[in-house]
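Before anything else, here's the structure in question.
Presenting chain A:
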Amino acid sequence: MPANIDGHLIITDKDGHLKNLQDWSENVARYLAAQENIVLSDKHWEIIYLLREFYSEFELAPAMRALVKRVGQQLGEEKGRSVYLMQLFPPSPARVAAKIAGLPRPANCL
Partner candidate 1 sequence: MRKKILFISRHAPYGSSIAKEALDAVLTAAAYDQDLSLLFMDDGIFQLLPNQQANAIGQKSFASMLPALPLYDVENIFVHLESLQARGISKNELLFDSVQTLDSTAVSALLAQQDHLLSF
Partner candidate 2 sequence: MSTLHTVNKSPFTHGTLASCLSICTDSDGVLLLEDGVFGAMTTTPCATRLTELIEQGVRVYALIDDVKARGLEKMLMSNIELTDYVGFVQLSTQHRCVQSWY
């Protein structure tokens, strides 16, 4: 069933990704995170915005390897690790974080 967020109907596909990427807002992200039982903190938001910039630059939702590398380059090596991202976006960080950031499912995510 579509959710009503700030007066807009938000439609997701069967995996919970936004059908229309332009529907995204921070409140939509909070709603999508709640579907994954995640409460967003500043640590989540910096990854979410990094992902949105990645998508606007490369037109791709990154798989895990590329996400880890990009996070390491931009937010520092201690964050550019699978374990760190796994704690924030369990159980599959590339897929779950992409969903909350309003990106399509990573095509090459295993």
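Operating definition for what follows: contacts are C-beta pairs under 8 Å (C-beta built on N, C-alpha and C of every residue); 3 or more make two chains touch, one makes a residue touch a chain; residues count from 1.
How were these picked? Simply put, all candidates are chains of the complex that A comes from, given by their letters.
These figures come from a predicted structure and were not determined experimentally.
J.: Name the candidate, out of 1 or 2, that touches chain A somewhere in the complex.
T.: It is 1 that touches chain A.
J.: Sort out for me which residues of chain A touch candidate 1 in the complex.
T.: Residue positions touching the partner: 57-60, 62-66, 69-70, 107-108, 110.
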